[in-house]
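My questions will all concern the structure given below.
Here the complex is missing one protein chain, while the rest keep their positions.
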Amino acid sequence: MESFLFYAFAALVVISALAMILSRNLVHSALYMAAAFLGMAFVYLLLRADYIAVVQILVYVGAISILFVFGIMLTKRDRMDGSNGFNRYGIIAGLVGLALFALLARAVTVAGASRAAPPADVPQAPAGGSAVAISNLFLGQLALPLEASALLLLAALAGAVVIGKGREKSKC
Amino acid sequence: MLGLNHYLVLAALLFCIGFIGAVAKRNAIAVLMGVELMLNGVNLNLVAFDRFGNHAEPLGQAFAVFIVAVAAAEVAVALAMILTLYRKRGNTNVDDLEGLKW
Partner (left out) sequence: MVNAAIALVLAPLAAFILIAFMTRRTEALSAMVGIVAAAASLVLSIGLLVGVLADPAGAHESIKWLSIPAIGHFRGLEISMGVLVDPLSATMCVIVSLVAFLVMIYSLGYMKGDPGFSRYYAYLSLFAFSMLGLVVADNYFQTFSFWELVGLCSYLLIGFWFEKKSAADASRKAFITNRWADFGFMVGVLLLFQLFGSFDFTELSTVIPLAKGGAMLPLIAALIFIGPLGKSAQFPFHVWLPDAMEGPTPVSALIHAATMVAAGVYLIARGFILFASVPAVMEGMAYIGGFTALFAASIALVQKDIKRILAYSTLSQLGYMFMALGVGSMSAGMFHLTTHAFFKALLFLGAGSVIHATGEQDIFKMGGLGKKMRITAWAFTIGALALSGIFPLAGFWSKDEILLASLRSGHVGLYVLGLGVAFMTAFYMFRLIFTAFGGASTEGLRAHESGPAMAIPLLVLAALSVVAGLIGSPWFERAFGFSFGSFIFFGEGEKSRLDLTTAAISSLVAVGGIGLAWIMYGKKLIKAERVAAAFGPAYRLLDHKFYIDEIYGWIFARVMLAGGRAFDWIDHKVIDGLFDGLGAATRATGRKLRLTQSGRLQGYALVIFGAVAIAALALSTDLLGGLLK
């Protein structure tokens, strides 16, 4: 059952991702991306990482995809056909990507063989999901990195505003 | 039986597809999408290792949350830059950017 679910979701993710890079239409690409992100959320659930799955849906599918659509909307106002072509590196990039994948897959199958199954002592997620454990971490051991990432987000927010506003607009 | 390898290979596949998207696309927004896909591949790696590794605390998942936060920040800033670029040049073609040479 689990295997079947994994392959189904993996297929969803991979097909959506391929469709995303192969699509000639930028808006379609964005939608495929959202689909891939959604598939990822299900894969996370299979890994008993319910908190991450929820975050994935909220942040990636909900926020980042919308952000991309906004970006497209602001920069492309004419027809979307052919708005997402390949550049001159298309074929070489494909080859390098394939080679990279072959290398990684080979490395994984050679090195990861000993860890075929999850440890027996964590058969089930604890009650309340992984959120409890993660929040314990965030508010204890990882409090400082959390604050730092908060600062980073704030800086990114301010930076995005400054950059996006542009110089000529700041006069108004 | 489903093993760690399955997840890692999926992550590698995602990473490589994202890489092709990031390198071979002409539109800056599509490039950014490719980068997001690569980050997701990495995230899957972290969560899979967290699951199959023998840890008392879900540190891998916590790390994945940080990556999500950083990715969000990156997308925000990058899109702002693309917007500026568009305002300046009228399109978002990465091909036309040739400033990084000699």
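A few points about this structure:
Every chain is named by a letter (A and B) in the order it is written, and numbering of its residues begins at 1.
Here is the rule we use: a residue touches a chain if its C-beta (ideal position, glycine included) is under 8 Å from a C-beta of that chain, and two chains touch if they have at least 3 such contacts.
In this text the structure is predicted, and so the values were computed from the model without any measurement.
One of A:L58, A:M73 or A:I92 touches the chain omitted from the figure, and that residue is A:I92. Annotation: of B:L2, B:A22, B:L44 or B:A73, B:A22 touches the absent chain (contact as defined above). Annotation for subunit A: contacts to the undisplayed chain at residues 87, 89, 92-93, 96, 99-100, 103, 106-107, 110-111. Where subunit B meets the omitted chain, the residues involved are 19, 22-24, 31, 94-95, 97-102.
The rule is short, and it goes like this: only the chains that are shown with their structure count from here on.
Once the centre of each chain is set as its mean CA position, subunit A and subunit B turn out to be 6 Å apart.
Within the complex, the subunit B residues that touch subunit A are 1-10, 12-21, 23-27, 29-30, 32-34, 36-37, 40, 43-44, 47-48, 50-54, 57-59, 61-62, 64-66, 68-77, 79-84, 86-87, 91-92, 94-95.
Subunit A contributes residues 2-3, 6, 10, 13-14, 17-18, 20-21, 26, 29-30, 33, 36-37, 40, 43-44, 46-49, 51-52, 55-56, 59-60, 63-64, 67-68, 70-72, 74-76, 83-90, 93-94, 96-98, 100-101, 104-105, 108-109, 112-113, 115-119, 121-122, 130, 133-134, 136-138, 141-142, 145, 149, 152-153, 155-157, 159-161, 163-164, 166 to its touches with subunit B in the complex.
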